[in-house]
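In this view, the complex is presented without one of its protein chains, the others remaining in place.
So, chain A:
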Amino acid sequence: MRQHIEVPGEWASISTLLAFTDSLEACEVLSHEQCYLLRLVIEEIATNIVKYGYIEQPPGPIQVTCEYHASRLAITIRDRGRPFDPRDHPLPDFTSATAERSIGGLGLYFVCEMADDVHYHHDPTSGWNELIVTKAST
């Protein structure tokens, strides 16, 4: 199974991407954990691309490709915004008291925790960022 979607890197597109995850979920091929991860990638990574990736330039594209083969889901998310490797992001604040607690970085942390593997590549020639998140069925 291979499904692909491209949307403009703007807020209105997040609903379109969530509808894309709904349609994949309805296929009943993916495991519960894989569906959860796909939704989380759209929520946390695509949202970050809109919020930070295209902040200094007109919104470019966000491409999402889902490939399912031999019980393994690979989610590839591509954009041409500011380079950002989620794996370099500092760990979230886990220790502050309620009043000082911040949730910055929590979404990325969840994606990295839930995935089997997270691979990032930035091509300086073309300007494309590519994040590949994989998870096998358990």
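Convention: contacts are C-beta pairs under 8 Å (C-beta built on N, C-alpha and C of every residue); 3 or more make two chains touch, one makes a residue touch a chain; residues count from 1.
As a convention for this text, contacts and distances are computed from a predicted model.
**Student:** Which choice in "Anti-anti-sigma factor", "NADH dehydrogenase", "Asp-tRNA(Asn)/Glu-tRNA(Gln) amidotransferase GatCAB subunit A" or "Indolepyruvate oxidoreductase subunit beta family protein" gives the name that UniProt lists for the one chain left out?
**Tutor:** The record for the missing subunit names the protein "Anti-anti-sigma factor".
**Student:** Where the complex has a chain not shown, which of A:14, A:74 or A:132 is the residue touching it?
**Tutor:** A:14
**Student:** Over the whole complex, note the residues of chain A touching the chain we left out.
**Tutor:** 14-15, 18, 32, 36, 39-40, 43-44, 47, 92, 94-95, 98-99, 101, 103, 106-107, 109-110, 113
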